[in-house]
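Of the protein chains in this complex, all but one are displayed in their positions.
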Amino acid sequence: MTHPANSSKKTSKGGWIFLLSGFVLALIVGWVIFPMVLYSKQSQPMNFNHLLHLDPEKVYGIEGDTRAEQCLYCHAFYEDGTFAGIPKVEKCIECHDDPENPLGELPEEMEFLVKYVAEEKEIPWLVYSEQPDCVYFSHIAHVKMGKLDCQTCHGDHDKTEKLPVYQENRLTGYSILIWGKNIAGYKKNTWDRMKMDDCAECHTKKGHEENNACFVCHK
Amino acid sequence: MELSRRNFIKFVAGGAAGTALSPLPWKLTDDIAIWTQNWPWVPDPSTGEFTNVNSVCNLCPGGCGISVRKVDTRAVKIDGRTDYPVNPGGICPLGMGGLQLLYNKTIRYPGPMRRIGPKGKGEFVMITWDEALDILAKRISNLRKKGMPEAVAAVDGNQRMSTMSVMVERLLTSVGSPNYVTTPSIDDTYLISNLLLQGTDGPMSYDLENADYVLSFGCGLLEGWGAPGRVMNAWGLWHDSAGKTRAKIVQVESRASNTASKADRWVASRPGTDAALALGLAHVIIKNGLYNSRFINNFSFGFENWTSADGKDHVGFKSMVLDKYSPDQVAKITGLNPEDIVSLAKDFARAKAPIAIYGKGKDDLDGGVYECMAVHILNALVGNINKPGGVLINDPLPLSRLPEIKQDAIFKQGLGKPRIDQAGSLQYPFAGSLINNLTNKIIKSPKSPVDTILIFSANPVYTLPDGGAFKEALEKIPFVISFSPFRDETSYMADLVLPDHTYLEKMVDVVWPTGLQYPFYGLSKPVVEPLYNTRNSGDVIIELSKRIDSTVQSAFPWENFEGVLKARAKGLFKAGGLVTYDNMNPAWERKKYGNGSKHNYTSFEEMWTKIKAGGLWYQPVHGFDGWEGLFKTPDRKFEFFSKRVQLAVDEYAGKTTYKTALKNMGITVTGDQVCMPHYEAVSSDVNMSAYPLRMMPYEMINLASGWIPSPPFLYKTIFDNQLKGDLSFAAVNPKTATEYGLKQGDRVIIKSPAGEVEAGLSLSDGAMPGIVYLPLGFGHTAYDEFLRGKGVNPNEIIDAEKDPLSGHSVWWNTHVNLVRI
Amino acid sequence: MLPFCFEWLWGIDHIIFFGLLYLALVIIGLGLTFVGIKTFLQVVGILWEKDM
Amino acid sequence: MDSVLIPAGVKRCSLKLFLLWTLPWLGLLAWGALSAFLCLWKGLNQTNMTNYFAFAVWIVFDLSVIALGAGAFFTGFLTYIIGKKELKDIINIAVIIGFICYSGAVAMLGIDIGQPIRGWFIFWHANVHSMLTEVSFCITCYLVVLIIEYVPIILANRKLDEVPDFHLFGNNLHRIMAVFAATGVFLSFFHQGSLGGMYGVMYARPFAFREGFYVWPWTFFLFILSAIASGPSFLILCTKLVQGITRKKLVPEKAFQTLAKISGWLLASYMILKIADTLGWIYGVIPKAGMTFMDFFSEGPYGVWLLICEIIIFGIIPAVILLIPKARQHQGWLITGCLMNCTGIVLNRFVLTIVTLAIPVMPFDKFVSYLPTWQEWGISLALIGFGVLVVSLSYRYLPVFPKEAELNPVAE
Partner (left out) sequence: MKKGHDQGKHKYGMVIDLDKCTGCGTCMVACAAENNVSVRPDESDKQRSIAWMLLYKIDNGKEFPDTETSYFPRPCMHCDDNPPCVSVCPATATKIDYNTGIVSQIYTRCIGCRYCIAACPYHARTFNWWDGYFPKGKGLDRYLSPEVSPRMRGVVEKCSFCHHRLMRAKDQAYAEGRKELKEGEYITACAEACPAQAISFGDLNNPGHKVSRLSKSPFAFRILEKLGTNPKVYYLSTKDWVRKMADNYLPGEFKPVSKASASADKKTTLQGG
């Protein structure tokens, strides 16, 4: 069977524009719009100034020779070695004991005293580095035995004055920090991502393969 | 350049290529997979600070020490305590599943309830505690005003001597009603036989851990008898380390229960013939002179023939046994071989520390007094009383008595009236209370003599072996109040529910677990904050008394229940005992500290705080200090011939004739035998041809059959030849099955004079031919989908007779017939 | 699956298994691209006379 | 009205009739779709599978169709690599049948696993020691190959062929088909084998366990052999069926004969090895496990008859039939032979799956039985519906049988 070849030529020539536009459009959707849709943004119930609390000039009592020890002052271990994570209000009350008179003049402190200390309520913090239920992570093994610095995984959180916006993956319910801010999963620093491969990478680097049993990280 | 079909295809193709080169598809694939890894509907347990809270399990009177693991405020696991004398380490499956009872909202009452639907439907409205207490208080005070306080009755399922039961009894007394009734328990039987043989009023104390030959007459050692945690621990000790000489365990039981199967020797005698067997063994022991003559000659009465003050000659135990209980005679009764009886008796008598123990399964129900006496006699014969590995004689726990109750006119007149259940009357001189009589009286009389009935820690509608009679009775009683925390069958019949806390939410005491050989007092503490609007019944009683009237109030001068606990515990301080336990010095080993000296507190308050912390007070088992002055019988000796029985019979005979007296007391023998342990063939007027078989309920350690519901966890441990779907199975011997043309898995109706139930048939060589064994603990009509409608409850078809002397119900002798469906 | 995934081991079994697998994939891939490119060139008529 | 799509120079029934014909098969598909929905939505509690019968009717179906679908790669192998010209006339239908079997199998597996959405973990977190990994990889890749082989046939449709791009693409694809065929052969050998290996490696299941060569138990090789033995037979059956239904001669008899002969030889050799293997099992594996032969054949319905059927009735007999030229030239015997051959292989897959799991290994364990639910049947049968539809459509709209026009001249 035969048919005029030129006709087919014409249309197919013009068609390349469509091919290209489709291509470009898809790239924009995938790289720009998709991430915006995927993550929800929520702000913390109130701000907390890490930098201020860790500044010996301004705040007394938060001791610790190393950076890690300073963090541990509030983010402490229980007696059984489990990790308290974000401190409960009772911890804050050790210093901010009197709802009537604040220790500083920041509005956040006032808000904190009125809303939580006086009301005896816990602060519904959103946890940036919350791992899913299937993950087991022993802080004491890494911080005390492994001598790991906090920022290896958490970055320079202690240097921040404002708590960043909390972003949650609408589909998985994970905090954005687990996959990492970079949608392509590319990371520069150790703390940019907290997926299994990142744990494994470090274990391998440090020669801790003997601790690569599944149940070391999964419960 | 129109968007022709072809161009559109190109556009899509380009789009596809672009998408593939963007993170979208890949990230999405990953995220969807992660979504399946934490589906929103899969629970995600919150974490926090882990703590362990020590307390005492109160699900049965066993009183095991438990350590509850908590995360922040949630309780997430129950474990046994190694620093606790009763159960060093483990606990039973029921205790292990306790959290499902605490947290299962659908089987609990969220607060006080008033009935709106018909009785038994379980339709209630929640009311305030104020309303609830007022309704109840008014009702009681009205009855008092009307001068009929005895119309108030109480059924108490709390452990005997526990502070809760003392409170309930006190409430009734102060109101002026004699009608305080307890649910059945083997302890009743133990008390009577101890009283009759030894004249002691202390609990039965079996020194199991130190025995080397345990002859158990029907005790479900592995089915939950006594304090399960303690007994199973003892089982471990008996069988410790293969090779080294172990204790020998002999089980007398008609069915291959766990105990019978696991025992070194299984004596499959016919049910209800324990007394005969025991006396048969006595016969052999006496005949071969294997008994402890020192004990018999110096510390017992009625062994040899004797002459009473009035010059009458009496037959002694020895002659009676030699005359009536030869191995051959006993063999006929029990169905055993004479030689076996002889060998058994010899093994027993020759053991270093033999002990004969008596029971009936879990001992949630009564036993037979003559049986119990006959078994205990064996311990006397070998002189193994108050000796290591024997039966110890202890005084009751040294708890202080509560102050006397102020008496008013109503009080006197009310208590003057006879008990409805006739307990303590001439006919039933030894019984403390007879719930079976109470039930019958109510059913028989046109108008219920009871107007208001209070039910504490009990589910008699389900647990009583009375063929459903108690439920019938409740339908006639105008006003029923349940204090149960659970939506059980009895509370469904209630007009008012005043829910108690569960055992993990309240402080309550455990007084001397059944069979334990040393004085023990356990104290549970609230492990979690009460989840719902419930109240400790102890506090409720105090509050109630305030609202009834001043006289009743005056009987409860404490501001709360702990006040009462402390008031009684004062006695413990005086007696002095240990409040901490070191498992290197087991409580059953006679060690350095004698009777609980060397305790580590100086003031009562200090002791109390320590008891609250540790949950225990105990005195290590006492050493053997002779037999002198041990027995409190009329003539200060161990009585083979019970003078108390003699007096009771004579007194009753005085009122009527000797014959009728014996007949009413259910005694078939005459003469001196009446006062001595003997075998009473269970009489029955049932038509044998219509009901050729017998049904015996059997109990399991892994299924709750008492007033506490089973945690769903337990159903994992039930075999599918016991429960399959909603069908529970009756165990029958293959021979019997073939006789009736039945086979494995058949559905049958089990008919008795009292009713009928449907069950599946499970053939088992462990079942005695001619007997149908039904599991206890199934067939709930209340609670939730986990328990409701699963299997049948044998109690519904039990047609009980009366036990001689005590008048307790004989529930192990129901005649039945099998009909295939 | 991929050498940079931590579960990857440079063990002989991994190498054989994935070696063969990737070989197969590569052959299929190359085959398709070859056909694709050839067709494209024929359509725009740069080389190969259209044999139809 | 769809005449423009129908290949030139051949005759097809009216569209109405055709649609009528598809109805029952669409019905099966609908049943399957409903079942699939339930299983995916509510989970596998919709089936009667248990912790004892972890594998059940679906796996039996999977293994069977994959074995029977082996006709595709093997015919491809004979056509493109060995160069058996006569098979060119039947290769298209072979490819289509292969495509049906494999796509169906993969779809079923997708429902069979408890977490389909995570199915790709097999690839991403592959455990190279698992036979199932090997199976999954090869089946998926081979499915791609089959699609590639199917594409030119589709593009040969009259309407599509008018598009020059498609026409060229189809042609070029067809030219290098040998390459894909070769790849397909390689992949198929492995997954057919691995499917057998799956059972052979279960060393704690004495019924299935086999010694072997290096990492491959004997079942690995037996499965390859049995697959290529039954594949051609199945191909013959299907084609004959099409011929029967269309009441036309579509493929020259020579092709059938060649396939039948090969099938016969392979089946015969398979039987010899199978018997050797069974003996080795009886005298090697079983006694080592402390068991006796009869321990495996005295539970429930699973008696020695299974073995007799598998080896003698549906093994040796069809082999003989297909090997005797006189017999296989006789249509009746040919079909009987092929049918028995396929039955035997299906039976083999059934036994290895079900009996392996049904017979308890622990002495105090008990035997339990299993019957599929309607959902399980639905999904299994949907595979057949799917198959018939694809064949029907292909036959109607694609030049599946090159010789059809020539064998059935249409009077213009």
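As written, the chain order gives the labels A, B, C and D, with residue 1 at the start of each chain.
Just so it is clear, a contact is a pair of C-beta atoms (placed from the backbone, for glycine too) under 8 Å apart; a residue touches a chain by one contact, two chains touch by 3 or more.
Note that the coordinates shown come from a computational prediction; the quantities given were computed from them, not determined experimentally.
**Student:** Given the contact definition stated above, which residue among B:24, B:56, B:78 or B:708 touches the chain not shown here?
**Tutor:** Looking across B:24, B:56, B:78 or B:708, the contact with the absent chain belongs to B:78.
**Student:** Among D:32, D:206 or D:231, which residue is in contact with the omitted chain in the full complex?
**Tutor:** Looking across D:32, D:206 or D:231, the contact with the absent chain belongs to D:206.
**Student:** List the subunit B residues touching the unshown chain?
**Tutor:** The missing chain touches subunit B at positions 36-39, 41-48, 69, 71, 74-80, 87, 89-93, 96-97, 99-100, 102-106, 222, 228-229, 232-233, 235-236, 239-240, 242-243, 254, 256, 258, 261-262, 264-270, 334-337, 340-341, 344, 531, 701-702, 711-720, 723-725, 733, 735, 764-770, 784-786.
**Student:** Considering the whole complex rather than only what is displayed, give the residues of subunit D touching the chain that is not shown.
**Tutor:** Missing-chain contacts on subunit D: residues 43-45, 49-55, 112-116, 118-119, 121-122, 125-127, 129-133, 136, 198, 201-206, 215, 287-292, 295, 356-357, 361-365, 368.
**Student:** Which positions on subunit A touch the chain that was left off?
**Tutor:** Interface residues of subunit A facing the absent chain: 77, 79-82, 132-134, 136, 138, 140-141, 144-145, 210, 213-216, 218-219.
The rule is simple: only the chains that are shown with their structure count from here on.
**Student:** What whole-number Å value describes the gap between the mean CA coordinates of subunit C and subunit D?
**Tutor:** 27
**Student:** Could you tell me the distance, in whole angstrom, between the mean C-alpha positions of subunit B and subunit D?
**Tutor:** 65
**Student:** Identify all positions of subunit B at which a residue touches two or more other chains, and write them in rising order.
**Tutor:** Residues 32, 35, 37.
**Student:** Among the residues of subunit A, which are close enough to touch at least two other chains?
**Tutor:** Each of 1, 5, 8, 12 in subunit A touches at least two other chains.
**Student:** Could you list, by residue number, the parts of subunit C that touch subunit D in their complex?
**Tutor:** Residue positions touching the partner: 1, 5, 7, 13-14, 17-18, 20-21, 24-25, 27-28, 31-32, 34-36, 38-39, 42-43, 50-52.
**Student:** Which residues of subunit D touch subunit B in their complex?
**Tutor:** 115, 117-118, 120-121
**Student:** In the complex, go through subunit B and note every residue touching subunit A.
**Tutor:** Going by the criterion above, the answer is residues 1, 3-4, 6-8, 10-19, 21-25, 27-28, 31-32, 34-35, 37-38, 40, 44-45, 49-50.
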